[in-house]
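A single protein chain has been omitted; all remaining protein chains appear in their positions.
Now for subunit A:
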Amino acid sequence: MNNAAKASNKQDDIAIQLIGMHKWYGEFHVLRDINLTVNRGERIVVCGPSGSGKSTMIRCINRLEEHQQGQIIVDGIELTNDVKKIDEIRREVGMVFQHFNLFPHLTVLENCTLAPIWVRKTPKKEAEATAMQFLERVKIPEQAHKYPGQLSGGQQQRVAIARSLCMNPRIMLFDEPTSALDPEMISEVLDTMISLAEDGMTMICVTHEMGFAKTVADRVIFMDGGEIIEQAPPQEFFENPQSERTQLFLSQILHNA
């Protein structure tokens, strides 16, 4: 509710904007002149060969990685060294990781309520009620009092999604959410993500699930060597890729699929 009010006040259709962004790891130039605008409610899939900088790019958006040049504007706030602004952005941007990164010493429910209680100062009862709602939404309310180590990979990743949603984020980042899962568990996580997309969540998803990209994405972005090589709506992207590198990449992954 709070979020909706903010959105209408701002009258702002742009969720994320990367302008001429560069990043180096020491001497190594990992991200080169990234320009990307994500509108509110847009679903973006980022793909590309490994080491192309996809993960690094989305990790810059919530400042898990620092960029050295250019601008990143999230939700109307520019990312600088200002810790307050970083925290403000992190509260609004949820992230789901390849290896789930659930907190193993806390139960599923505690995983979900920790940030609302400590960051948003939500009363415990209320936070638990919200958490149960989201656990129901990802279809594992019965696991609420188990520890992450007792769940399957697919269940853990769904808990991780619920944990992010409990903070009521306006943007969700997914960093290869299905890459560490056994094949039979991928679809349960993808289904959760699809239902999230249908609700109009702004999403950036780094994934190799081309089926997901075709059904959900508004735009597919192809990265290679730290650059955005091509961006297009999925149909155009898959049927008529423009650049040679995109064609090569697609032929390689679709050959295997």
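In the analysis below, a contact is a pair of C-beta atoms (placed from the backbone, for glycine too) under 8 Å apart; a residue touches a chain by one contact, two chains touch by 3 or more; residues count from 1.
Just so we're on the same page, contacts and distances are computed from a predicted model.
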Q: Given the options "Acyl carrier protein", "Dihydroorotase", "Phenylacetate-CoA oxygenase subunit PaaC" or "Amino acid ABC transporter permease", say which is the protein name UniProt records for the missing chain.
A: "Amino acid ABC transporter permease"
Q) Taking the entire complex into account, which one of A:Ile77, A:Leu114 or A:Leu250 touches the absent chain? A) A:Leu114
Q.
In the whole complex, not just what's shown, which of A:His22, A:His99 or A:Lys214 touches the removed chain?
A. A:His99
Q | Option touching the unshown chain, where A:Thr56, A:Gln143 or A:Ser164 are the choices | A | A:Ser164
Q: Tell me where the left-out chain touches subunit A, residue by residue.
A: 62-64, 83, 87, 90-91, 93-95, 97, 99, 101-105, 114-115, 118-119, 147, 149-150, 160, 163-164, 167
